[in-house]
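Report on the structure given below.
Just one protein chain is left out here, and the rest sit where they should.
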Amino acid sequence: MKTVAENQLPQPTRRGFLKGAAAAAATLVAPGIFLYRTGQAATALNDQARWGLLIDTNALSEADVDACVDACRREHGWQVEQDSATDAQWVRKVKLTDQDTGHQKFLPMMCQHCESPPCVDVCPTGASFKRADGIVLVNKHTCIGCRYCMMACPYKARSFIHETLKDQLPVAPRGKGTVESCTLCVHRIDRDGANAMPACAEAVNQNGRKAILFGDLNDPRSEISLRLQALGGTRLRADMGLNPGVRYQGL
Amino acid sequence: MLTLASHLRLLLLLSLLGLVPAGLLGAAETASSSFGEIAVPNPAKPASAEQCVEPVEVMRRDHMKFLMHQRDATVIDGERESRYSLVGCMNCHNPANETGEIVRYEDPQHFCAECHTYASVKIDCFECHADRGLEQVQQSRIDSAVPAWDGGGASLSAGTLGHRLSLSQ
Partner (left out) sequence: MPAPIQYAEIKTSSSGYWSILIALALIALIGVAGAHHMDVEGHHVSGMNNQIVWGLPHVFAIFLIVAASGALNIASLASVFDKQAYKPLARFSAILSVALLVGGLAILLLDLGRPDRLIVAMTYYNFKSIFAWNIILYSGFIVIVLAYLWLMMERRMQRWSKPAGLIAFIWRLVLTTGTGSIFGFLVAREAYDTALLAPMFIIMSFAFGLAILILILMLSFSLDRRELDASHLLRLRKLLGIFIASVFYFVVVFHLTKLYGTQNHGFESFILMNGGIYTFLFWCVQIGLGNLLPLALIYAPSLQQSRKSLVIACALVIAGAFAQLYIIIVGGQAYPLNIFPGYIVESSFYDGVVNPYVPSLWELLLGFGGLTAALLIALLVLRVLPIMPTALRAESQ
């Protein structure tokens, strides 16, 4: 039974209207402030850059490559028992002997940080991903340990953690049941940008020489780009069209 | 039709409904105190810092929200200098037990384990992350005598276990 007369519509007071308007405005603006704050915080990533390495195999002796592997090991906290098939190796020393000439060289082999990484394509959860600045990483929070990326990698760059770990270094969290590989020292890059130096490069670049050069491949005036223009650089398994970010000279 | 039976049913329903807000009020009354008679864990606070990055009540309830958001920000966006970084947490909340010995996260006297054993929530973080601050990690690594890298050496041609193939391409 309706008893409210038609001319007795509720009359909003001025106070009520101002309150309502303020509340509506705040609701509209608040998410924007929150987003702005989050947007502000994530400034470490330079998505215009593409980080890469140029490795001059002619300038690297066996001891240099050992030092480079050792530096990565100490930076990230992994180690290898002798003849171990299950220990992780982020970077390894490779000895090449030419079949015809017998010429020998040593080089460090790590994740090539491809532009079209097969490991990223095959990961079912998207844990294996390529960052905006070209670094290929494993997001171990979402890695389920299926090892499909290890099957897919053309360079055998990835390792699986086969046992419980403890005392992980804070810059390199790593744990049983997930997959990992060279991160291009992403923690250093996030801190220092283009002035960063991955641990492997730092180990061999003494006395002004740059046997392992790190830099921005997208910047035509960076040292790495200039050297690539002048002297060229080989991509491993170039026929696969993956365009790796790690290039080698002397191969 | 309104009978005595239907009246009684209505009364029963209303009283049951009434119990709910009464119970909530009662819980709210005691929430500010220590949950009545139930003991809540009170892990040891670090001596170094005055306060955590957020007030205790906020942290108790929302620390996982901060961590879940921060982990994506760090891994995907490269943001590392954040107030919510896990490394920051562990540098302060060093998990010493009563005798001052640094414990592992499975030990119930670990800072995180104190509340997590109470709440019966498994901690996944320390499968990958160090469960202690950087200084203590480095000390533990020295104490456990992590072997040095020998440069490959004898294990360089690990193919002694398999057989060598020459790839004639």
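Going in written order, the chains are labelled A and B, and every chain counts its residues from 1.
In this text, contacts are C-beta pairs under 8 Å (C-beta built on N, C-alpha and C of every residue); 3 or more make two chains touch, one makes a residue touch a chain.
Note that the structure is predicted; figures quoted are calculated from it, not measured.
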Omitted-chain contact residue, chosen from A:93, A:113 or A:247: A:93
From A:150, A:171 or A:194, residue that would touch the chain that is not displayed: A:150
Absent-chain contact - pick from A:53, A:67, A:123 or A:199: A:123
For chain A, residues in touch with the removed chain: 80, 85-89, 92-100, 109, 118, 120-127, 142-148, 150-156, 158-164, 176-179, 236-237, 240, 251
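Assume only the chains that are shown with their structure count from here on.
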Chain centre separation (chain A, chain B; CA means) in Å: 26
Interfacial residue positions of chain B with respect to chain A in the complex: 71-73, 75-82, 87, 90, 104, 127-132, 134, 137, 140-141, 144, 146-147, 149-152, 154-158, 161, 166, 168
Complex interface listing, chain A residues touching chain B: 38, 41-45, 63, 66, 69-70, 73, 77, 79-83, 85, 92-93, 95, 99, 129, 131, 133, 137, 139-141, 164-170, 173-178, 186-187, 189-191
